[in-house]
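What follows is a single structure, and I will ask about it in a moment.
Only one protein chain is missing; all other protein chains are in place.
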Amino acid sequence: MTNLNAVDPAAVAQDAHLENADVIIGKNTIIFRRFMRNKTAVAGLAIFLALTVFSFVGGYFTQWDKETIDPFNIGMPPSAEHYLGTSQAGIDLYAMTVEGTRISILIGLIVGLVSVLIAAVYGCTMAYFGGKVDKVMLFILEALIMMPALLVVAVATSGGGEGLKRDLPSWLLLIIVLLVFSWMGTARLIRSLSMSLMQRDYVKAAQYMGVPPRRIVWRHLVPNIGSLLVLDITRGVTGAVLAEVAFSFIGIGIKVPDVSLGVLIGGATSQVQTFPWMFWVPLTVMFLLTGSLAMMNDGLRDAFDPSSSSSGSAKNRRALKSRAKGKSS
Amino acid sequence: MSSNLDAGPAEQPQSAVERLHVAGLHAPTDAVLSVRDLHVRFNTENGVVHAVRGVDFDLLPGKTLGIVGESGSGKSVTSLAIMGLLPTTAEISGSVRLKGKELLGLTDKAMCEYRGNELAMVFQDPLSSLTPVYTVGTQIVEALTIHNPTMSKQAKEARAVELLAMVGIPSPKDRLRAFPHEFSGGMRQRVMIAIAIANNPRVLIADEPTTALDVTIQAQVLEVLHTAQEETGAAVVMITHDLGVVAGMADDIMVMYAGKPVETGAVDDIYYNPRMPYTMGLLGAVPRVDVAEKSSLIPIEGMPPNLIHTPTGCSFAPRCPLASDACLDGEPPLAPVPGSTLHHAACIKSGALGGEVDVHDVFSAPPVPVSRFDAIPRGERAVVLQLKDVRKHFPLSKGALLKRRIGTVKAVDGVTFDIREGECFSIVGESGSGKTTTLLEIMEFHKDQDGEVVIGGISNKQAADARTKAAMRRELQMVFQDPTGALDPRFTVYEVLAEPLQNAGMDKQAIKKRIMELMKLVGLQPDHVNRFPNQFSGGQRQRVGIARALAVNPKLVVLDEPVSALDVSVQAGVINLLDKLRAELGLSYLMVAHDLSVVRHISNRVAVMYLGKIVEIGEVDRVFDNPRHPYTRALLSAIPVPDPHVEQTRERIILRGDLPSPLDAPKGCNFATRCPVFAALPPAKQEKCLTLEPPLEPVAPSAAAQALAAHALPVLDQRFACFFPDGELDEDMLVVHESADHHAP
Partner (left out) sequence: MLRYLAKRGITYVFMIFLTTSAGYFLAVSSLKPALLEQERIPRPTPEQVANSMRLKGLDPDLSPWERYVEWLTAIVTRWDWGRSPNGAFINAEFGDRVWISTRLFLASIILTLVIGVALGVYSAARQYKFQDRVITSYSYLAYIVPAPIAYFLVQLGAININETVGERIFFVTGISTPGMEPGWAQFVDMLAHYAVPTIAITLVGWGSYQIAQRQYLLDNVNADFVRTARAKGLTRNQAISRHALRVSFIPVAQSIAFTIPAIFAGGFFAEKIFAWPGVGSWSIDAISLQDVNAATATLAYGSVIFALGAILADFATTLVDPRVRVQ
């Protein structure tokens, strides 16, 4: 009885706008606007896009590439010739960073997108069929959670030069292994969310109308878990980037000659004192990458959920202000 | 009200003496609680909401003040402001005095001396109001410890047991160690009351204490509150939206609207001589369970105002049928009604609204709709739904590793009834009685069900293929309880209504035309089809739900508590709409409701269910005026009536305990464990109740009537399942409150 009769004031305000403009604003437009209003999120998006563009076109701004050795500049700090300096072997750091960023972003995007896709299919299947199917699939899922992903990554990428290892570049191998171990949490979330959605009255209403199940899933379930999926994609991308860096850092992920941010950072640890730029440059790029993703994730979450912390903090900030005013008066 | 400092210029200044009397109650000298000019403002994202705008009242020791209003009227905020429980961001001004001591402006710490001690409160939702991780005993003892730090542990425990016994919890000593989740809702509310009265408060505030409970449990809890008041001599502030609940309890009433009291006075003044159109509307909006009236309810159109904007005129004017230009010119103050000193109303026309004025004329209630089927005798009308011995049993198992079946929950146990064209059939009963499961069984409609369901001539036993099912879906549609949950938040109204039509294979043009028809049919503006559900009020959302159900022109509409989630004034509009649609479209309804007043108003026939079985069924006026089964009698007597004289004098049956667990049900009559007749029977007769299951048998006309009649009388449309319908009632379960002034200490 409490809030049922209350009309959402924001919606009414928007409604007034509607009547004047005589256009229907879709939900997506509203979400987009909310996202754009969030300064941090927009900054995150800008940084991420800039990094992506940099990783693809950055290579054209230098004559060096990640393999050519410059015998006259070995272990040199940044200069006009080599924007970010060179490694101990005389390879241009700028070129390697461009390449490494691209590989890291690629791994992040592919793993983030595909794992959410797997999770959505797996989770919805569990929720839709329920019963025995659900039980068996849940068991498989939990067993996969139990496997220490790290060791499997290590085994898969350092096998004795056989099969997969020989035919695939190490970054593709890493993508496959990360994919296998990254979708379970999301799948479980989607399962429980779809299950609760199946209990909603509007889904029941559709069932009682005789709407076929396929249509119910497509029209009622998918749009309602959509926001979760988008959020999980950004979270998944961040997770994959972090995992790549972590694994490559201790030498079990991407292997030389492939380059990634993790490889660059990991390779430079022993020479932090002597060639500090070799360590700090890729580390900064990694921070920009994961940080921008986290900022976007935060903004997206607020955009999807008007009652989340951001509006809460706004409320509170205003309340603080008004309290301060109260004190001064 | 002059106390509202920032109100319009139309107000005349009043003297201080008058200001003290604005609440229209008593001189505050001996008042235990007196509130003056209370204002509460909240900062929200959309601006400052002025939730309470000038509340005044005085509460005398031992008396009860009822605060009545709809959601958003500011009644709960008022109570929280008095308790000092509003968030610190709320701006509160005015004065709240407890026994002469000012409470407003006290620090949280200073307030703690009063809270739970002299000033106590019972909240609305008993399920979430107790801390789940502590035992009930710990929580009661905590209340004692805070205010009596020197009390010994034994004394506190003894007092806790005493309190639990006082609020009617069986074997209180053992229950002390139970956790809240081991109690039912009604029992938890009793614990809440025990906590509130632990330190013998002078003022007890009860905020909708029974709204979340079943009617039979509501009656128990109200009785407990009554006992608590008698034991402690506390003054009570009873906050409710239900005019029935306070009619029997309160001495004075304050009606709130848009954050302001709009009418105050003694109970009789408000109920029998209301002078504010809003109060009149509220009283006319609720159906009566005790009257076989057949006049339409009073719908109050529109919505309460948005409290972000300061009203420039009477805040009720936009919804008031009597509003004139003068009403828009400044907010009317709460002024004495001519000829009375204690009765106040905030309406410039209150003088003209004397006792003779009929509410139905003021609010132009729609005429009673007449269905074309009403003239045809029931037996000659076609059957639209038939249930034959429908059963739904769930296995109940226990144990973690090896599940062992310990019994069966007979949610629906052999239900048989039929619904004919143009009639409304209702099922009533407490939660857990199986009424909703019965609905779901009908909606499920598949072959493997236990029992037969026939909808429009199609039986579930032949419902193998999709086409039969689709045909059945066109005959039968459903309206849900919660109008918000029943509409996909991502669909516009157009999409919501188009879904069943698309599913029926209609083309685009036809769909558009049909949707416009539907919008008009349910009283919504056709140009609102592009709105999302959250842009509508609860009542409007429910209208969308009804429109969706009607889209494919079904013969039968299943209504699951269609108005229980709505405010009183909105409820009336929806009930009238359902009534109108039934008549105009020749619909049949199958309704499940816990509000028996609504059931009586709208139904033709009714079935009373108890633990999965129908215990009484028949024509609604017969069953309600002459109930035969003791459970029906108890259920009816539990409904509070918005009529103080009736409420204060009538005899009430208070059932003991909750609905028993299905495992504990006796072999014979399910109801025996709580039956007031059974309790008074001699053991020999009790034996019969316990071993034999009473069959559902028609009411026989009395012997005298039979003797007078020349030939056999027609069988009456009323059947019940009880061996001893005329048995005496157990006196312990009967309660009569002798006089109006029962609260005197």
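Each chain carries a letter (A and B) given by its place in the written order, and its residues are counted from 1.
Throughout what follows, a contact is a pair of C-beta atoms (placed from the backbone, for glycine too) under 8 Å apart; a residue touches a chain by one contact, two chains touch by 3 or more.
Since the structure is predicted, the reported quantities are computational estimates derived from the model, not experimental observations.
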| item | value |
| --- | --- |
| Of A:V152, A:M198, A:V217 or A:V230, the residue in touch with the unshown chain | A:V152 |
| Residue among A:V245, A:M278 or A:A303 that touches the chain left out of view | A:V245 |
| Hidden partner chain, touching residue among B:M121, B:V415, B:A549 or B:V598 | B:M121 |
| Footprint left on subunit A by the chain that the document does not show | 139, 142-143, 145-152, 154-156, 158-165, 238, 242-243, 245-246, 249-250, 252, 262, 265, 269, 272, 283, 286-287, 290-291, 293-294, 313, 316-317, 320 |
| Subunit B residues touching the omitted chain (full complex) | 83, 85, 87, 108-109, 112-117, 120-121, 123, 125, 128-135, 142-143, 146-147, 179, 181, 192, 195-196, 398-401 |
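Simple rule for what comes next: only the chains that are shown with their structure count from here on.
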| item | value |
| --- | --- |
| Touch list for subunit B against partner subunit A, complex | 43-46, 70-72, 88-89, 91, 211, 241, 303, 306, 308, 443, 469-470, 473, 476-478, 480-492, 499-500, 503, 530-532, 534-539, 545, 548, 552, 565-567, 570 |
| Touching residues (chain side subunit A, partner subunit B) in the complex | 1-15, 18, 24, 27, 200-202, 204-206, 208-211, 219-220, 223-224, 311, 314-316, 318-319, 322-323, 326 |
